[in-house]
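Excluded from the complex is one protein chain; the other protein chains are retained at their positions.
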């Protein structure tokens, strides 16, 4: 074999290795989903969805968990959405190139890299102890809001950046003020992108267990919360709890709850991807 | 000239940071006439145009010295409100920039942000402006369709209608036909000719023929200086400055 033959062979080999690597992750994912579905789908029925937790695996349900997850989803949206979008608008539309704004940007990038469990410690001290909210839904939602704030800010900025300068010029030239321009032109034009970012951030929040465990969300809550100040559990914590038990039946429960959690996560991501594609199709500047 | 002066610059200098973009410009432009600004890219003509509605205010590091007068009032005084100024000085941009909204919403945007809410007033203004911009017949049946669906030429006339809707007395046009095909360009030029009966128009253009066709006066800019300003006919037939002559005969640009 000549040198160039060997090179070509190596090239071919790497090509195959590339395909292998690309698919190994996907294959593992497929095996995993298959395994979960096989183990858990038989357990999902009306009783499972509408029963309170129980010490007996066969009687335990996820009512409090999914209701808690829903509460957290809504409260987190209410807190993080206005805050994150406002901050994104400020940084993209108002902030001038100054040292303090430069610092703001670095700081946000840093926050995005702080482990979620650290946010849990922050929430524990500030919301649970200092503000005396206890292990309540509100404390959990506030903690998760801080966690996803950097994501929302970054995606809001991206979406706003995509609105062309000419739209702003057109608005200013008609005598519109800065805020009128932002409110009437920039935000509507970037809304699809902002929404996509928020939904992706929420799908992250829905799957979080660690920070909520740290602030004291409990695995066993024998009632569904009726106000933001009630104690709560969420699906990931319920799954964690069941996974850590030795009995096989609880693992089945965990698998069933995972199916529900994955449905919620994939649905949120699906909506986000759909919105992004629609946005890209709709507006060609 | 005899006619009233509408727009005026007195010893105007402008800077982008350290860059000296406009160098002591003095000019007086007549009311209800079309003045064309010509000159090679980067000569400052667009920058100068944008000082008349202070569109440069948002650019970091931009500052001016000297005076810009509209109806004998210095618009860079502290007490001048930029939003009021821009209601009086409409602007049309190089590339058509309709808002991603309906045709109707585009035209009435300026009035709406002024707080006009009455539907009858808005609708009437929309129709009047679209008629003035010679677009009404083409769009009257699809006022509530997206403006982005219009052709480039239609979009640019929509932008003109949008500017007219707030009843300005001055129209600034920054190469309004440079992104359009010849037929659309002809329509826009025709429109400019119509509009000068009621508006003072300043148009920046790269296109020498266009300047010749639509303008009464022409100003030639070069490297931030106003080299020559005269009646268009005079300028094109007997330019005084050598640089003007080189430019209009196409030796650089």
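In order of appearance the chains are A and B, and numbering begins at 1 in each one.
The rule is simple: contacts are C-beta pairs under 8 Å (C-beta built on N, C-alpha and C of every residue); 3 or more make two chains touch, one makes a residue touch a chain.
Basically, contacts and distances are computed from a predicted model.
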Complex member absent from the view - protein name from UniProt, among "Beta sliding clamp", "PadR family transcriptional regulator", "Phosphate transport system permease protein" or "Acetolactate synthase": "Phosphate transport system permease protein"
Partners of the unshown chain among those that are drawn: A
Touching the absent chain when the full complex is considered, from A:50, A:107 or A:247: A:107
Contact partner of the left-out chain, one of A:22, A:226 or A:247: A:22
Chain not shown: contacting residue from A:37, A:74, A:118 or A:162: A:118
Touching residue (missing chain; options A:60, A:75, A:91 or A:275): A:91
Option touching the unshown chain, where A:51, A:166 or A:269 are the choices: A:269
Residues in subunit A touching the chain absent from view: 7-8, 10-11, 14-15, 17-19, 21-22, 24-26, 28-29, 31-32, 35-36, 39, 82-84, 86-87, 89-91, 94-95, 103-104, 106-111, 113-122, 124-126, 129, 146, 149-150, 153, 177-179, 203, 206-210, 213-214, 216, 236, 239-240, 243-244, 251, 254-255, 258, 261-262, 265-266, 269, 273
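Going forward, only the chains that are shown with their structure count from here on.
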Distance from the mean Cα position of subunit B to that of subunit A, given in whole angstrom: 48
List of subunit B residues in touch with subunit A within their complex: 53, 55, 58, 60, 82-87, 90-91, 93, 95, 97-101, 109-110, 112-114, 148, 159, 162-163, 166
Subunit B-facing residues of subunit A, complex: 96-97, 164, 166-167, 169-177, 180, 184-185, 188-189, 283-284
